[in-house]
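Yeah, one chain of the complex is gone here, protein chain that is, but the others are all in their spots.
In order of appearance the chains are A and B, and numbering begins at 1 in each one.
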Amino acid sequence: MAGHAFRGEDFFSLDDLLSDEERAVRDAARAFVSDKIIPIVEKHHRNATFPTELIPQFGEMGFLGANLHGYDCAGVNNVAYGLIMQELERGDSGVRSYCSVKGGLVMYPIFSFGSEKQKDHWLPLLAKGQKTGCFGLSEPDHGSDPAGMETKAELKGDTWTLNGAKRWITNGTIADVAVVWARTKEGIRGFLVEKGMKGYSAPPIEGKFSLRASVTSELVFEDVKLPKDAVLPKADGLKAPLMCLTQARYGIAWGAVGSMMAVLDEAVHYTKSRVQFGKPIASFQLVQEKLVEMHTMLTHAQLTCLRMGRMKDENKLKPHHVSFGKRNNVRSAREVAKLGRELLGANGICDEYQVGRHMCNMESVYTYEGTHEIHTLVLGEHLTGIAAYK
Amino acid sequence: MQIIVCVKAVPDTATRIKIASNGQKIDQEGVKYALGPYDARACAKAIELRDAIKGDSKVIAIASGFSDGERDAKKRLKDVLALGADKGVFIADPDPEHRDPLSVAQALAAAIKAQGKWDLVLFGRQAVDDQNLAVGPMTAALLGVACVTDAVALEVTGDKAVVTRAAESRTETIEVKLPACVTAQRDLAEEKYPKLKDILGAGKKPIETFAFAWPAPAWEVKKLSAPPPRQAGKIVGEGPDAVPKLLELLQSEAKALTF
Partner (left out) sequence: MASKIVVFAEVRDGRFKKAALECLSEARKLKGELGGGDVTAVVVGGAQVSSLAPSLGAYGADRVLVASADWLERYDGEAYSKLVVAAVSAEKPDVVLIAASLDGKDLAPRVAALLGAGLAADVTAAKVEGGKLQITRPVYAGKAYATLEVKTTPQVISVRPNAFPAEQKTGTAQVSPLAISFKPEDLPSKVLEVKAAKTGKADLTEAERIVSGGRGLKGPENFKIIEELAEEIGATVGASRAVVDSGWRPHSDQVGQTGKTVSPNLYVAVGVSGAIQHLAGMSTSKCIVAINKDKDAPIFKVADYGIVGDLFEVVPRMTAEVRKLKGK
């Protein structure tokens, strides 16, 4: 790629550990984000709209389901996939969410648990950005405890009847297909519900102060009739949606790095040019301490991600590793965004700068895809053998 | 149609240039390389032309430069292959930082001739590091073909090309006989982003090595130095009567205006 202005922090020269292809993927995503996302995201965040015009462009680049093989997916390795998520979230968490929900929570389950017919039909459309998908697991009364879900599907003859509601669903209102998890006689199963089906609606959730450049919705099912083959044949029990979440959370851990890169970059530039008491505020010790804290958290998170990615490519990555990455990196990104906001003073609360947006976004990221606390308990269980959440 | 595009690996525009302690070269520490921005437009145009022309058209990318590490010019050839070029040709240069443009043009002309048939050679108008703006027209002169610099539009019909050149305060539409050389201004083509699949596919495309015996450089670089520090600003005066003095300073001192 020709030179683009953003230079991500790379304290330990992790670039040296990336292959030429991984770097080329990262650089392509970086240029795309600098040119196509950053210039427009402020407006979308302010108006609480998702830049839908980017969807086919994501498809053309190959960002959607990028680590899946075949079906018009790019088939990059998991490090390259993570680097894409990093760059997208450097732009905006909401924009990254679109891609990681689609790749990790819609395409991945169709790829892993779907029939050949489902895969052939949906994956190329989703990969090219011609269709959008969402993932319905959380419910109004069941977030951290999905096993308590109330959405039900009943099979009579050749027809499933779906009833219930899902909430906090990224992409819901704009999705052409929803991967919906519901209780059945044989346990929890996944279903492909298509936009326009009678009894299915997906109203947006309004009034968010976080992920404003992303669509978040409720999904409502009132006697929705589904053909028998709408079920994902190979998904059996709650383990299937949890496998999907492990995919998406892996991408979130990388995304948090991107958010920190954006915030640190802005904070360093700002504090070096903002003059108070006759000198740049970067020359004050209190400011430097904050910058160093931010930098340390970012660097830790980068090291974590790269190791996770290599392990994932070697099939060694376990859910508790992903819990570590999501928990640590997002906590750090939330803290870094807050410190960045402080460093920018009053300017930090205006959308002219990125820090405030990242700070607000991180409140969602901290809570979604397994809250910070649930990941704490997963790691607690790993250490002690005792599941505190049961 | 065989289209050749000559590219260079240059420090990316975000690079802070620090001069090494010997005062001869730049400090390579932390320098990241990228395809030159004008070269990227030339590549985009070359690929666009190839795709528009039916038949057996190919794009060959040629680069000379370092062959090691971060600055390895073969990495930039891979970038061009990921954008869609068919083949890369690499000319190793042990000392590209001190290489003068005539020597580079000689190497490129030799490598171009070695490709057999060729119809069009595209260059970026300038490399953003040594900014000679010379290699394109020099290569054309050595090959004995026409050259149009600063192209903002280019169409090929049969054995001719019609090129729009952005000249000083005017644009010229120029018809050239092929084969010919053209250097790209930014507007020649929109910059393209490589698709992920093409990045993965680029590894399977060939990069050949062209051996070139570099002549003694046409120049000797004595030293590199930092630009003079920015001078403190001054208030020229108050009100409209200060305008003539301001214009005088802008012309003579700042050299920011000419008439």
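Following the convention adopted for this analysis, contacts are C-beta pairs under 8 Å (C-beta built on N, C-alpha and C of every residue); 3 or more make two chains touch, one makes a residue touch a chain.
Everything numeric in this text was worked out from a predicted model, so none of it was measured.
Note on the undisplayed chain: of the listed residues B:Ile3, B:Ala73, B:Val89 or B:Ala180, the one touching it is B:Ala180.
Interface note: of B:Val121, B:Val148 or B:Ala202, the residue touching the hidden chain in the full complex is B:Val148. Residues 11, 13, 16-17, 19, 26, 100-102, 105, 128-142, 145-150, 162, 166-177, 180, 186, 216-227, 230-231, 233-240, 242-244, 246-247, 249-251, 254-259 are the ones on chain B that touch the missing chain.
Chain A meets the missing chain through residues 5, 42, 269-270, 273-275, 347, 352-353.
In this text, only the chains that are shown with their structure count from here on.
Note: centroid distance chain A to chain B, computed from Cα atoms, is 39 Å. Chain A makes touch with chain B in their complex at residues 1-7, 15, 20-21, 24-25, 27-28, 31-32, 60-63, 66, 74-76, 80, 84. Looking at the complex, you find that chain B touches chain A at residues 10-15, 32, 34-37, 39-40, 75, 78-79, 82, 128, 191, 193-197, 199-200, 202-203.
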